[in-house]
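For this view, one protein chain was removed and the others were kept in their places.
This part shows chain A:
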Amino acid sequence: MNLDDLVSTNGEWLRGSGPEADIVISSRIRLARNLADFPFISKTTESDRAEIERILHSQIQAIQEAGKAPGDALYLNVTDLAEVDRQFLVERQLISREHAESDGARSVVIDTDERYSVMINEEDHLRIQVMHSGLDLEAALQRINMLDDLIEEQVNYAFSDKLGYLTACPTNVGTGLRVSVMLHLPALVITRQIEKVFKSLQKINLAVRGLYGEGSQATGDFYQISNQVTLGQTEEGLAKKVADVVPVLISYERQAREFLIHESQETLHDRVSRAFGILRTAQTISSEETLHLLSSVRMGINLGLIGDLPIPTINKLLIHTQPAHLQKLSGNELDAADRNIERATYLRQHLNVDGTSDPSNN
């Protein structure tokens, strides 16, 4: 298996079948860890980073080879990857933007079913992340603990009894745990209640981010809710805090959808149908417009306004229509204008599957 094999597959977390998967896209947990006998990344030399990479990579490989971690793993040396491949991994959420863009020796170990990935030399020496489809934090926490324990048997993590796991940024110290749930909240956006929701989340110390994490804009009504605090609470307690608030958000979103169906069904149906129409016929389309329209269509499917289109197909299109994915899928380097044409073609092919031919060809 190599990186190119990932192109045509679909991550486990996009299968759209976990609990509450109509609204909750995925549950993710990550742990930040550092080796005790090396400085944090900002104070490492090039040779330190190479050494850290070598140590962690070989330990993780040993765990894999002993069959202790689930599934097959793919090891990628991020430093050597072409820019489009790094961007591809970011779009797939297997590495962070920071990991893609930083310097020096760094790598990632990816479960080929995309249930976990381990970044070496990101902001911390080690970033373990686990992702599940739907709302499934308990299972995700269990899996990440297992991976953490396996690695910890082999290395010495920087840890203090008072402050817990020591991290490069004090915002992660303690558990090093970030729990995040990605939600699709189109009706709360349409009814303009989303700001209120964000403000109340902030009051209870939860962060709201866009599709691609820290600093990214919320696009296409997709939002990530995560904990800010990492110290002074147990891992279970932190996960529970997020897990407790998500059902409330789900019920708000469902109420807003209900409201739209009752109060302005024609407007809603029109919006969804137009979105679907554009996606099925456009000849050139930007990635931003695609996200917005796919968001409407996704809600339309969940409300029964569009039949016969599975949610996993939409989840897949959300990812596969992004710039690096399109270039990997087509096998060509494409500029923005060509990508927009390629994207429209890809969408037409995948959304006109009900036996009718591509309407734009008629």
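The rule is simple: a residue touches a chain if its C-beta (ideal position, glycine included) is under 8 Å from a C-beta of that chain, and two chains touch if they have at least 3 such contacts; residues count from 1.
Note that contacts and distances are computed from a predicted model.
Student: So which of "UvrB/uvrC motif protein", "Spermidine/putrescine transport system permease protein", "3-isopropylmalate dehydratase small subunit" or "NADH-quinone oxidoreductase subunit D" is the UniProt name of the chain that got left out?
Tutor: "UvrB/uvrC motif protein"
Student: Which of these touches the unseen chain: A:E195, A:E258 or A:E288?
Tutor: Spelled out, the listed residue whose C-beta touches the missing chain is A:E195.
Student: Per the definition of touch given earlier, which of A:R209, A:R280 or A:R298 contacts the omitted chain?
Tutor: A:R209
Student: Looking at the full complex, which residue from A:I29, A:A168, A:L183 or A:V297 touches the chain that isn't shown here?
Tutor: The one listed residue touching the chain not shown is A:A168.
Student: With the missing chain put back, one of A:Q142, A:Q228, A:N332 or A:Q349 would touch it. Which one?
Tutor: Touching the chain that is not displayed is residue A:Q228.
Student: Going by the touch rule given at the top, which residues of chain A touch the chain that is not shown?
Tutor: Residues 34, 36-43, 45, 48, 123, 145, 148-149, 152-153, 156-166, 168-171, 173-175, 177, 190-193, 195, 198-199, 202, 205, 207-209, 214-215, 228-235, 238, 259-260, 263-264, 267, 270-271 of chain A touch the chain that is not shown.
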